[in-house]
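The complex is shown incomplete by one protein chain, all other protein chains being positioned as in the whole.
Going in written order, the chains are labelled A, B and C, and every chain counts its residues from 1.
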Amino acid sequence: MSPHLPSAAAAELPERVLRFVRETVIPYEKDPRNHGHGPSEDLVHELRSHAREAGLMAPQLPAEFGGHGLTHLQTAAVFRAAGYSPLGPVALNIMAPDEGNMHLLERVATAAQKQRFLRPLASGDMRSAFLMTEPDDGAGSDPSMLRTEAVRDGSDWLISGRKWLITGAVGAGFGIVMARTEERATMFLVDMDSPGITIERILDTIDNSMPGGHAVIALDRVRVPADQILGEEGRGFDYAQVRLAPARLTHCMRWWGTARRAHDIATDYACRRQAFGKPLIDHEGVGFMLADNEIELKQAELMIDWCAAVLDTGAKGTHESSMAKVAVSEALYRIVDRCVQVLGGLGVTRDTVVEQAFREIRAFRIYDGPSEVHRWSLAKSIKRRMKEHRAS
Amino acid sequence: MSPHLPSAAAAELPERVLRFVRETVIPYEKDPRNHGHGPSEDLVHELRSHAREAGLMAPQLPAEFGGHGLTHLQTAAVFRAAGYSPLGPVALNIMAPDEGNMHLLERVATAAQKQRFLRPLASGDMRSAFLMTEPDDGAGSDPSMLRTEAVRDGSDWLISGRKWLITGAVGAGFGIVMARTEERATMFLVDMDSPGITIERILDTIDNSMPGGHAVIALDRVRVPADQILGEEGRGFDYAQVRLAPARLTHCMRWWGTARRAHDIATDYACRRQAFGKPLIDHEGVGFMLADNEIELKQAELMIDWCAAVLDTGAKGTHESSMAKVAVSEALYRIVDRCVQVLGGLGVTRDTVVEQAFREIRAFRIYDGPSEVHRWSLAKSIKRRMKEHRAS
Amino acid sequence: MSPHLPSAAAAELPERVLRFVRETVIPYEKDPRNHGHGPSEDLVHELRSHAREAGLMAPQLPAEFGGHGLTHLQTAAVFRAAGYSPLGPVALNIMAPDEGNMHLLERVATAAQKQRFLRPLASGDMRSAFLMTEPDDGAGSDPSMLRTEAVRDGSDWLISGRKWLITGAVGAGFGIVMARTEERATMFLVDMDSPGITIERILDTIDNSMPGGHAVIALDRVRVPADQILGEEGRGFDYAQVRLAPARLTHCMRWWGTARRAHDIATDYACRRQAFGKPLIDHEGVGFMLADNEIELKQAELMIDWCAAVLDTGAKGTHESSMAKVAVSEALYRIVDRCVQVLGGLGVTRDTVVEQAFREIRAFRIYDGPSEVHRWSLAKSIKRRMKEHRAS
Partner (left out) sequence: MSPHLPSAAAAELPERVLRFVRETVIPYEKDPRNHGHGPSEDLVHELRSHAREAGLMAPQLPAEFGGHGLTHLQTAAVFRAAGYSPLGPVALNIMAPDEGNMHLLERVATAAQKQRFLRPLASGDMRSAFLMTEPDDGAGSDPSMLRTEAVRDGSDWLISGRKWLITGAVGAGFGIVMARTEERATMFLVDMDSPGITIERILDTIDNSMPGGHAVIALDRVRVPADQILGEEGRGFDYAQVRLAPARLTHCMRWWGTARRAHDIATDYACRRQAFGKPLIDHEGVGFMLADNEIELKQAELMIDWCAAVLDTGAKGTHESSMAKVAVSEALYRIVDRCVQVLGGLGVTRDTVVEQAFREIRAFRIYDGPSEVHRWSLAKSIKRRMKEHRAS
């Protein structure tokens, strides 16, 4: 039997998700628990109980983990709908870093690891973190600068180092920790309550949609048994690649929905609000911005779907997802920036969700690699292909 | 039987066209006859004899006119390949305004008109013009300002007025003339050698890919029999719409190919040319430009294909083709501008085709409606949809 | 005797202010009282006691109000230095709306009004508000939509209406209230503790540098005696113009300093932080952004000085200050946006002041008129001048 939804049901999912977000999730945006470094655990719990009831939890996952086994292309439409509220992905349990972690575990983890780590993650009962980036001139956009180290101690490993900007770490049940080992780098599944793990602080950041915020974490000889290595020793960078391309793209999907929402709010406002004798939208200065938004939303959607279709062929999609990440993040940012501008004074207040959308998508231009790093890597691959072309 | 190519043959067409352009057309770019206001009639004739031999003339047309009856989506891939040289569309007889005129005639002309006007056009033996825009505060982006008038004289009509920026008029066998009649506006099929038609001058313009250039034309009581009305009297603006959306899009397709060519030339140069101790492409200032080119070429391609698919559903596609026109023309322009910049001094010389590509695509941002007019019309439709949405 | 500083002393002021900001003000940026909707009253008080001690309070004011009677051009250099920290203008008592209010009171208020309102404002012992913009489709960029009304009641006036996005209202001693009167509009000096004034709420906004934040305020038959009319009845819009041009420009000056600071932080980081084998600044993708920052900082500085010199001639400078507002706000925004990007993950955290600078300057693109409103008004004046030119 096909692991995928019958296409009619898959075709309905985006519409169902959009209705759920509009009717059930958006009212929570003004909830006082949706504040500070991200929605509170309590709010996350409440949102998920609604999504569970609606049969919409993590719909991209295989049936054995409660989902519908969506293709990347089907996922795209569903995640765009979910992103119509910044709380939508939280409710559906498809936000970063959990969604990317599920994807990685499903592909690389052992059966026992899946049982222990993936199952509670998939059901939305546990959250997780991905401990890659580091302070103090450690790993950032250049992962080769990794400083956190894991050394053998009998059949166990002891991990020491510091990690920085670790999303969702506070409140997470476990984390995937990238550490330098004898051979290159290795990923470990680490319980967040292990002795030796200290949350130094939660960073104040420009964005605040992620439960648990972004933290600085110290690891001091954290003991991890050998069966908590994820996949094979020394293949950490390979797995990072497995996770990376799809994770970048799901970011694009989710934030697309939020930008669409901002555009709808701005359009509605521009059609109602008068200035200098006519509705704002009749001022070309405003109408042109909304026209550009429509164009760029469509382009971003097409780019996402194109890249999703590439991933659906089984290709790694590193080059394509870099293209999509730059194009989509920069376009969505221009869109929400225009929405703020259309709203004028209202746009800089939290009275609409546009202000948050603007801050979140500003951060998105940096998360998962700043646009500059992707352009750098695209240039490298352009050069490589030119060489191959000449050699042929 | 389907009017369309079996999909395998259609799938091969773009590749065949690209090979033809590379091997047969590109060598003519340096031909001295490819100069001045456009390629000479002699050169056009020679190029077409090659295309005819290769079985590639006007491949989008129905079989009865010698083509393969391509869908818009199939056409997109073929025209992009043809545009790899500015002479490619000339060779394949798919350039403006002829291609748009064929499209219009096929849909609106009587059988007799098709026989007399469409057949020689389709075979590449005759060229045509489209006489819409006017000088002296007449019709431009705002067609309602049309000044040219047609008045009845017995069963004939007498057309008087001036037309401006009329592409391909010099050397054309006939033109489609838009004129004000009692009821709104009407289109007439007019032999270009009719008494009363004077070519006042050929304009010097920034572009020079179109045979015949762009002319100013006076019409002084030009007599046209009633059976040379195209379609119905008074429906000129409707037919302009029929012609407009697809014509805009085929412009996008053809110039996409030219921008692709410019990008290939710039990439090749950037990989070979050294400066400050390394190949240009290893300078991020250059590599990033090429990366952005790749992203924007892909986005433009996706936008073209999306709009073509919309047209293939039978929809008018006014809104969608406006979106595509703005997005694609502005993107292609940024691309060729970057190519000029990458080539440096070489880029401002005619030693490569990039210099011409730059000039042509600058003009393209204005032809078929400047970006501002499309944004204006998009804003209007955004407002209209918001009203309908609220009413519902 | 010249009301101005001997030029040597004036020339030293910027340097003195910069030193004061670096040594005394910047350490307060991490103070927990610098949070929420703006620095707390307590923090404001403490900062000002330092500035008073350093002889740097409101240096632009005439000597009788404790300042040095600076020209606009001299003010520019001093305010740019003060803006090197978002807290600098708070410390020096030169932030909005107080600084603009002082300027207006000095020009328009009666001697008695100056004594009662300007003196405590100038000394930094009282804060003020400017109650112009309104919710509910009232006055915004288009002041003619003013809804708040003042009606005579004996020799007093009763003001009713709602005001919105009123900076610094919470904690202010008085406010300048714009209200519709029989003849056009009038400005009133209103004690903020007057019966009938209710602070409905403090808005959550993207920026948080202004003491008191931005509030929504209801006025319900607030009684104001006739001698608290500012200037003449019916001339409210004229005075708004008096206040507007210089107030726009001082915003440019202050935020210039903050953008300069962000650039210095980003430059320092780019010279230290390594990625892919070399310091960030040696990556052209980063180095070019810093180069563009230098260029745009210089252009913004020149634009500010040019407009200040125009104001120093006694001209109103409406056109020039609109030009400066658009050019400077948009340039500073691009600058801080690039700084965030250079800092990468660090840039989206509050670990440096760049994150705040980014948010503040985003809001600045809207405060005192969004760029679109200024462009609209510039286009109008271009048209007017063309008409005059033709008539001459």
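Please note the rule applied: a residue touches a chain if its C-beta (ideal position, glycine included) is under 8 Å from a C-beta of that chain, and two chains touch if they have at least 3 such contacts.
As the structure is a computational prediction, the values presented were derived from the model and not from experiment.
Touch with the chain that is not drawn comes from one residue among B:25, B:95, B:131 or B:165, which is B:165.
Residue B:358 is the one among B:65, B:79, B:256 or B:358 that touches the chain missing from this view.
Contact with the omitted chain, checked across C:284, C:337 or C:355, is made by C:284.
When you scan B:62, B:120 or B:370 for touch with the missing chain, the hit is B:370.
Annotation for subunit A: contacts to the undisplayed chain at residues 283-285, 288.
Not every partner is drawn; the one left out touches subunit C at residues 267-268, 271, 279, 281-282, 284, 286-288, 290-292, 294-295, 298-299, 302-303, 306, 323, 326-327, 372, 374-376, 378-380, 382-383, 386-387. With the whole complex as reference, residues 133, 137, 140-142, 145, 164-165, 203-207, 214, 273-276, 283, 285-286, 340-341, 344-345, 347-351, 355, 358-359, 362-363, 365-367, 370-372, 375-376 of subunit B touch the missing chain.
Just so we're on the same page, only the chains that are shown with their structure count from here on.
With centres computed as the average of Cα coordinates, no chain lies farther from subunit A than B. Centres computed as Cα averages put subunit A at a distance of 38 Å from subunit C.
Centre-to-centre spacing of subunit A and subunit B amounts to 42 Å, using the average Cα coordinate of each chain.
Residue positions of subunit A touching 2 or more other chains: 286, 372, 375-376.
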